[in-house]
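Working notes, beginning with the structure itself.
Here the complex is missing one protein chain, while the rest keep their positions.
Chain lettering (A and B) follows the sequence in which the chains are written, and residue indices restart at 1 in each chain.
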Amino acid sequence: MAFGPHLLLAALEGLVTSAVLALTALGLSLVFGVMRVVNVAHGEFFMLGAVLAWAISTAISGHPALGFLAALVLAPLIVGAIALVAERLVLRRLNYNPEATIVATIGMLYIIQQLALTFYGPGARPVEPPFSYRILLPWFGYSGYKLSIIAASAFLLLATWFVLTRTKIGLIMRATQYDSETAQAFGIPVDRVYAGVFALGAMLAAVAAVLIVPISQAHYLMGQDPLLLSFIVVIIGGLGSLRGTLVAAVLIGLSDGIISVFFSPTLAKIIATLLVAMVLVFRPQGLFGTASR
Amino acid sequence: MKDASPAKPYALHLGVIILLFALSFVLPDYHHGLLARIMVLAVFAMGYNMLFGYVGLLSLGHAMFFSAGLYGAGLAVIHLGWSVPAAFAAGILCGALLALVIGVLALRTSGVAFMIVTMMFAQVFYLVILYFASWTGGDQGMVVPQPARVLVLGSTSLDLTSPTVRYTSALALFSIVLLITLAIVRSRYGRVLVAIRENEERTKMLGYDTFSNKLVAVVVSGTICATSGAAYALLFGYVGSSFASVQYSILPLLWVLLGGAATTLGPLIGTLFMYYVVDITSGFTSAYLLIVGIALILLVLFFPKGILGSIRQRWLGWLP
Partner (left out) sequence: MTDKNGFFDLSKTGLSRRTALKGLAAGAGLAVAPGFVRYSQAQSSASLKIGFQSHRTGIGAAYGRWYEKTTAAAIKAINDAGGINGRPVEVIIEDDGTDPGRGAEVVGKFATQHKTDIVFGTLFSHVVIGSAPAAGEAKMPYFVVSEGHHVASTKLNRYVFQPGITDVKSQIQAMAPWIAANAGKKVTQIFPDFAFGYDHRDYLPPALKAQGAEVIAQIAIPPTESSFTKYFPQIPAETEVIYHVMVGPAVLTFVKELGEFYGSNRPQLFGFIDSLEATDINSPGLEFLDGSHFWEGSPRYAQPDDSAAQQAYRAAVGIDDNGAAVGDPKDVSTAAHMFGCWETLYVVKKAMEDAGYKGPEDRAKLVEATEALTEFAEGPEHPQGPKTFNGKIHQCFGIQNISKVEGGKLKVVHKTKIEDGLYEPEGDYTTQAL
């Protein structure tokens, strides 16, 4: 294949990766930014979203789009509810102590993974895409559904941005993030904000998973890579910067796709990871972060 | 950091070492073998604790130091045919050099950025192992040949594959590293580290070069982890990339947090606890990870500072 189309394909692929990554990372960024806890179980919420999407879409017969849409609504709600329970039962009792929450969320990771293995099984299971339109370009074919993921993700990101910057809920969240003690003094129920943020973060991961599951199957170990990549994106973007998270997601997604055009795949991964690490070495606060807090 | 008399802590640590030595005569075969492995991995956890517990730097990349030692020692035997002591030294040296390079780069950051940077460097290290699969054996790993795992000391030769030699070597390694960490922690340098953890700015203002102090800590920590990795390769005869995966970076963090960060014996307790929870529960149910998960959450709810950390806080203030 000629170089131009090859690059186009790599860029498209990179954008799809970025779109899903941005949503997942945004969820982590909220939890990380507002609550200051490292949620190791974030990837498992992602996995739960995908597994539930499989369960819901197979339970609903008829056109695949019906099952998919049901999953898109229900799976995040269920995951959000689970996260809420986990937050109330465990994290709150730990006073969000950073070290204790790491152990606790590792515990959650084990529990969620084991339950998925027990009830869902070890196999990788596909979910049928809501539509399967193949876009025929002069050089290669491309999945129409994949392009729709980019659009859906962009819409959801915009919606989140709107909530965060233009609504009272967003204002409360930002106030809590900025200084939780002062927020408390001003009568903001910090406790409930934390619960809501934790649930919202999990829901964003679940939505991302539902979107991706028609192209990459649900599997009980699928949570690890999104977790690691999300951490990277959040920190590279700059803690607490929505814009930074988005830019970093696009940067990492695209670089992963495009570097693979020039180097052998494993070498490409090495170079991409090293480059991103170096960004952080020379700009520790991240691309859009303010000086360390 | 209480200024208690040095006798008590040293007596305790010697007691633990003597107890472990005595156990080697009474433990059934299986637990004997398991404890040897736990002691080697506890050294890994102690190395991690140096940095995380005492300097407060949370790394998610210590698997690279462990596997630097693992591969440094293992590949020296496999490809170069080096003797056990030479290979052991090679492993430790690899870890120390890597820690120096990583330290210089990663210490430009702090907090969560440090965590992510170390994680990414470890990921690079892991991929490099896969990339050079023709030398490293890639994901399958390689066996360190049994005949090469003999320690020749003058006229006597010790077979590292014999359970007794293995236990004794593991205990010797564990004891040396334990006493070294205890000495470091109680030294003036150890107090500087804790001061950095508690308030880096103030320590700097007091005239300490915090960067080089932290760098030394990274190198010491990385070297201890590499020592554990090198010992693992020589004692258990296998090197593989799974030891460089992020899972093995999270494990020492978990062990240290369970046992109690910034306690000298916490790493051993945490490793021991985690191993036996998995070992015992997997005997009762195939869904043992569920129980492990619940155990972790319960533990952290009731012992938020880890087992030894909570004991120190409540009862034994003098614990180092």
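FYI, contacts are C-beta pairs under 8 Å (C-beta built on N, C-alpha and C of every residue); 3 or more make two chains touch, one makes a residue touch a chain.
All figures in this text were calculated on a predicted structure; none of them were measured in a lab.
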item: Contact residue for the chain not shown (choose from A:Gly123, A:Pro138 or A:Gly187); value: A:Gly123
item: Residue of B:Leu12, B:Leu130, B:Leu215 or B:Ile294 in touch with the missing chain, whole complex considered; value: B:Leu130
item: Contact with the hidden chain (one of B:Gly240, B:Gly270, B:Pro304 or B:Pro320); value: B:Gly240
item: Which of A:Gln177, A:Ser260 or A:Gln285 contacts the chain that the document leaves out; value: A:Ser260
item: Touching residues (missing chain, whole complex) on chain A; value: 1, 5-6, 9-10, 12-14, 16-17, 64, 114, 117-129, 134, 136, 140-143, 215-217, 219-222, 225, 257, 260-261, 264-266, 268-269
item: Missing-chain contacts mapped onto chain B; value: 28-30, 32-34, 37, 127, 130, 133, 137-144, 146, 161, 236-238, 240-243, 279, 282-289
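Methods note: only the chains that are shown with their structure count from here on.
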item: Whole-Å gap separating chain A and chain B, where each centre is the average of the chain's CA atoms; value: 32
item: Residue ranges of chain A in contact with chain B within the complex; value: 32, 38, 40, 90, 93-94, 97, 99-100, 102-104, 106-115, 117-118, 224, 228, 231-232, 235-236, 239, 266-267, 269-270, 273-274, 276-277, 280-282, 284-286, 292
item: Chain A contact footprint on chain B (complex, rising order); value: 105-106, 108-113, 115-117, 119-121, 123-124, 127-128, 130-131, 246, 250, 253-254, 257-258, 261, 287-290, 292-297, 299-301, 304
